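As structure tokens, the structure follows; a few thoughts come after it.
Of the protein chains in this complex, all but one are displayed in their positions.
Each chain carries a letter (A and B) given by its place in the written order, and its residues are counted from 1.
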Amino acid sequence: MKSRSLYIGAILCIVVVFGALISFVWTPFDITLMDIPNKLQTPSAVHWFGTDHFGRDIFSMIMIGARTSLAVALVAVGIGMGIGVPLGLWAAARTGGWTDEIIMRSNDLIFAFPSLVIAILITAVFGASAVNAIIAIGIFNIPVFARLTRGSALSLWEREFILAARVSGKNAIRVSVEHILPNVMNLLIVQGTIQFSLGILAEAGLSYVGLGAQPPVPSWGRMLADAQTMVSLAPHLALIPGFAIVISVLGLNLLGDGLRDLFDPRIRVERT
Amino acid sequence: MNLLQIVNLNLQIGSLPILRDVSFSIAPGEIVAVTGESGSGKSMTALAVMQLLPDRAQVTGRILLGETDLTKVGEARMCALRGNEVGMVFQEPMTALNPVKTIGAQVAETILVHGNEDRATAMTRARDMLARVGLPEERFPLTRYPHELSGGQRQRVVIAMAIARRPRLLIADEPTTALDVTTQAQILTLLKDLVAEFGMGLLMITHDLAVVSDLADRIVVMRHGEVVETGETRALFANMTHPYTRALFEASAHIVDLPETKHAPDPILEVREAVRDYPLPRTTLFGPREYHRAVKGVSFTIRKGDRIGLVGESGCGKSTLTRAILGLERLQGGEIRAFGKPVGPGMNPALRSGLQVVFQDPYGSFNPRHKVSRIVTEPYHLIDNAPTGKAREAAVSEALTAVGLQPSDARKYIHEFSGGQRQRIAIARALIIRPELIIFDEAVSALDVSIRAQILDLIADLSRAYSLSYLFISHDLSVVRTITDRVMVMQDGEIVEEGETGRVFGDPQHPYTRTLVAAAPILPDVRHLKEALNVQS
Partner (left out) sequence: MIRYVLKRTLSLVISLAVASVVIFLVIEVAPGDPAAFMLGLNAQPDTVAALRTELGLDMSNPERYLAWVGGMLTGDFGTSYTYRTPVGEMIADRLWVSLPLALYALALSTLIAFPAGIYAAARRGKPGDMAVMGATQLGVAVPNFWFAMMLVLILSINLRWFSAGGFPGWEVGIFPAMKALTLPAIALALPQAAILARVMRSSLIDILGEDFMRTARAKGLTRRQALWRHGVRNALIPVLTIMGLQFSFLLAGGIIIEQVFFLPGLGRLIFQAISARDLIVVESVVMLLVFSVVLVNFLVDLTYAAVDPRLRNRT
């Protein structure tokens, strides 16, 4: 059971990542070219996933769309971890002090802005783009990692091996890097996979309402938005990008669960 | 006619055998103590009687409650028996009660589950029961929640729940292990009185032979899932036919051979009027923050060659004081000096290298991701010219050898060691930079008696080899009595008595010390017992 989610998750993730990577060098068709005579074809031996209303090959678009999804989610998780983890470590080391108070209050404040709301604010000011989507999702990831890191770091600070390190004269930074961080790493990796999957969902949602990647960059969310008016005419246009999202998210979630069971089944992830 | 009879009980969980051919019996009104070290299967025996075993447990043999074989009756009948005919008290009173229900409701629940009483009647009986266990309604209203009570009071609630329907058999699984020694004495007296009053049988599980000797009519000694010896309490202590029983007894009363010490006049550590406050959770929005004074002006001096004990119950401030001495937390008043220089969070490494510590928890004291060599050499961070390469390896080997481990253990991870071995590693870590003073903070409290005896011997041996000076902090008087020359008794943030160890425990002056000494359970004097038994026969 344990290894099953790990393997299935890993295989699904590898398929998606592989597709995204190959798209850099090769796709079955060139999606910048329109082929109106062949528009809205159902899946066939030539066009495996059919074609859209401009006659573009959907399989190729899904491959390149994977690139967009993965890139946005990866950078957003990177922002969240890169800023959130040090903040969480810092807050835990200064617990009870004003630094801790300020960091945690700001976190609570960011939590009051769901990523979609942040995206709306940013878009209203700077216009819609994939970069703004990354920033919106990334900002929202910061408090997730900060709170998680602080919470588990706090319980570690009470452990006697940390006291022993302090008796050995190690300061808060050294203790955090040498003892705390390695012991919260597993937790961060597991939560990171989950946030990655949430990032893909968020990117799809933002692109769907036009706040994410802009044309001509293909994205699964916008493919769904384009498909909406034609859903009765060509259901495969809506089905296929949806499946792509589900498979990536499912793969990442299974991978996260599998990793958790591998590291420590008691790890709790937040999923909201 | 026996109340409870266990016959050839075998238990395994998965493929792991836990109990082998366990047999013993309890008569009505009798107190039977099952004792043994961790892994002996004593708690599993209790859970087997309650039929609250883990799902994968397989049981053979018989557990007869009167005429009923509990291994055969099935879950529905068992639910009717639990709480009604068999009550159970658990080890950890802090977590044994539901935090979101009142104590009255929780005691009344036992009554309601089994009878046809209406709620009001059940509450009246719950009130009577709580009053009987020492929680009268005037002082402890039924509407109290568990978090508003102390550990001892919570254990009284658990007892009230267990006896609310006057069961024929009460099972108590280490009921006082988590409690302070004075509270322990009260709870033991309560249990004894209840047994006499209700005519119940009591199956008492405990690791503490001294507790057993005071309380039990009969004793069952277990090891590795087997009963090694059983008998009437006095006869068992007088004869002790099985070598394991003897070993257990000797380890419990272990006296170390503490070498003579060479005192020097220079103080290593001076504590002067030390005051340590903790901020309390705010109770007003804007008012000044309130503080709890955990250490209230404590003074003492430790000189080279001193082996000094610090005893006190939980919450007396000894851990807080320890942290201040280690320079981990700042004082609010007074001062602590080591080698004449002030101790505090900003103290320099050279000063710090003179003080090292061994903590209580053999499982929490080490970074699980580091190898033993890295763990043991962590204090090298404090000294400028720490050895490297071959010299470092040699130092690690020497430290490990000194504490009775192998040099090859340096390459292992901490999870490969048992609790006793881990405490040896902790001592090696404290010893490696040859500090002037080692602080043992409840360093043997989490260990089984036989391992505890070995670690105490090790401390004595190291004392001989390295002429150690140490501060030994413990709640356990019997340990402090044997491992220290001088002792300080701490109560409520203050040191109430201080003196030569033998004198303080033999002839305590302060009323609190007298209470402590009187409450501490003691092992029977075997020679005395033998003579008494001979006279009888």
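Quick note on the criterion: a residue touches a chain if its C-beta (ideal position, glycine included) is under 8 Å from a C-beta of that chain, and two chains touch if they have at least 3 such contacts.
Fair warning: this is a prediction, and the values are worked out from it, not measured in the lab.
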Just one of A:Met34, A:Val217 or A:Leu250 touches the chain that is missing; which is it? A:Leu250
Of the residues listed, B:Leu16, B:Leu52 or B:Ala394, which one is in contact with the missing chain? B:Leu52
Which one, B:Glu109, B:Glu137, B:Glu329 or B:Asp485, makes contact with the chain that was left out? B:Glu109
In the full complex, which of B:Asn8, B:Ser38, B:Thr60 or B:Asn98 touches the chain missing from this view? B:Asn98
When the complex is taken as a whole, what residues of subunit A touch the one chain not shown? 108-109, 111-114, 116-117, 120-125, 197, 201, 204-205, 208-210, 224, 227-228, 231-232, 235, 238-239, 241-242, 245-247, 249-250, 253-254, 257, 268, 271-272
Residues of subunit B in contact with the chain that isn't shown? 50, 52, 75-76, 79-84, 87-88, 90, 92, 95-101, 109-110, 113-114, 145, 147-148, 158, 161-162, 281-285
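The rule is simple: only the chains that are shown with their structure count from here on.
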Determine the centre-to-centre distance between subunit A and subunit B, using the mean Cα coordinates as centres, and give it in whole Å. 48
How about subunit A: which of its residues touch subunit B in the complex? 96, 159-161, 163-170, 179, 182-183
Inside the complex, what are the residues of subunit B that reach subunit A? 279, 323, 326-328, 349, 352-353, 355-357, 359-361, 364-369, 378-382, 426, 429
